[in-house]
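Structure incoming, see below.
What you see is the complex with one protein chain gone and the rest in place.
And then subunit A:
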Amino acid sequence: MKVDKKKGLLLPLVVVMMLAAVLSACSNNNNGNNAAPSGSASSSPSASASESTDVKKGGEFRFTLASEPPSLDPALMTDAQSSIVAAGLYEGLYRLNSAGEPEPAIATGDEVSDDGLTYTFKLRDDATWSNGDKVTANDFVYAWKRALNPETASEYAYMLFYIKGGEEYNSGKGSADDVAVKAVNDTTLEVTLKSATPYFPSLVSHYTYLPVHQATVDANPAWAADASTIVSNGPFLLKEWAHEDKLVLEPNPTYFDKDKVNFSKVTISLVEDENTVYNLFETGDIDWIGAQAGSVPTDRTAQVIADGSAEVQAIASTYYYVFNTQKAPFNNVKIRKAFSMAIDRQSIIDNVTQANQTPAYALVPPSIAGTDGKLFREMYPDTGFFSENVEEAKKLLEEGLKEEGLTALPKITLLYNTSEGHKAIAEAAADMWKQNLGVEVAVTNQEWGTFLETRDAGQFDIARAGWGADFNHAINFTYDLIHPKSLNNDGKYSNEQVGKWLDESLAATDEKARLDLIAKAEKQAMDDMAVLPFYYYTTVTMVKDDIQGVTSDYAGHIDWVFGSKK
């Protein structure tokens, strides 16, 4: 008798499990069937409320981030998550539009001195902080000097090294007073640079250049770690920050351009798992995936691109392999070329990465701007740099070996940081080298922290690398990666001529002349096969039909601030 009662308790469990087994067997054939909103009734009451309203103004926008912003303090931010949230919270001198061009924000314009060294920004006088105080030129002076102060320990302080006296102050050799930024009056900011930097307007759109509210920061160093203590000046205010769970933003009623702001609420959930993000999109719990705000699971990418439910957009990041140019065999340019020419990039994109990436034959990605409204790659296409040619590669390898006095290649190891995606690419590459060159390359992986240390120490033959834009200029992909003195030149590629051209490009006053020099340096580096470029990244984005004006910016970060809901 007792037993029968227990069976009653057991039954629901049994039923649930059997159902799970049965349904999983027959649910494979339901592709892209997200039209029927089965709707998770319990989770978001606001979802149903916003569905009924049909106005341009208002409406909630919901997306996810894989992890919460480590900081919302402009001086301490270093990552995509922080910058995506900060784009809503703060307003700097300029704001980049989706194409990556700086547009006036707090500054209405700037004047540049003839030598290109001194920038005078005119600030609007109707911008306020969320506590009612006016945003003045002093807020910028304070914020920049604070980020440069060695005691602030800002990792991105080097973004401000363009300012005269900035690096000296940061290294303790100069004082704050020697940093050449000053407030002429409340609405005039004057900056003197170390050397002419025509992309400075683009730089001041970077988050390290955002202003902060002095009294708030001075009173509480941890001011940006909680919603209740943040004082900001952007289109949105941080209403709630449930750590590790979600951030809720609402329009700033005192924002000077508040007519441009449409969403009445923005909810950012912190969801790490890609499949979960996709499921949330399917059930209508979020409105967007992609561009660092969640990503479409790799095994679904091909399908969502094919059925048109996702969009693919080029972004300013390059995937490449670094050769250790200081060590045999890759100290030899012919051997480097042989390895690069033996890779069939399109085949790797079609069969492995599957997100319509563009094969890369150089370093600067296609979404980086050039001049006169043209993109850099439109002005200097990377098509003629080198070709994939197995016969030629074989010949080069033989010649290279002869030059080095070798009869066979030493043991070569390809190092990548542990990830399924990198592993698949590494194995495909190793297979191509084996097929095309008859070379055995061992692939090995290390956990992220270990990997970085090994690569920095030069303990590799070939290592995986990726580079994303800090600002929208080709110099960011050349000076940083191939200049002999750059700390990010991990393969220690050293061609003094390339260094010289890049130095000259920084000093050039004419933008076209500068880009010519950069292109020359890039071409030379590719002739030397300084690195092995693989592809230019893309981002796969999905958005609900009723959301407008949300896109991926040139760098591949979601640009949501001035979007709207139908």
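We adopt the following convention: a residue touches a chain if its C-beta (ideal position, glycine included) is under 8 Å from a C-beta of that chain, and two chains touch if they have at least 3 such contacts; residues count from 1.
The definition used in the following text is that contacts and distances are computed from a predicted model.
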Per UniProt record, name of the chain withheld from view ["Hydantoinase/oxoprolinase family protein", "ABC transporter permease", "Gliding-motility protein MglA" or "Acyl carrier protein"]: "ABC transporter permease"
Touch with the omitted chain, as defined above, among A:76, A:304 or A:414: A:76
Sole contact to the chain not displayed, among A:60, A:285 or A:382: A:285
Among A:170, A:295, A:538 or A:551, the residue in touch with the chain that has been omitted: A:170
Hidden partner chain, touching residue among A:112, A:225 or A:406: A:225
Missing-chain contacts mapped onto subunit A: 1-3, 6-7, 9-10, 13-14, 16-17, 19-20, 23-24, 27, 30, 38-43, 67-68, 70-71, 73, 76, 78, 150-151, 153-158, 161, 167, 170-171, 221-222, 224-225, 242-245, 269-273, 275-276, 279-280, 282-283, 285, 447-450, 452-454, 456, 466, 470, 480, 487-488
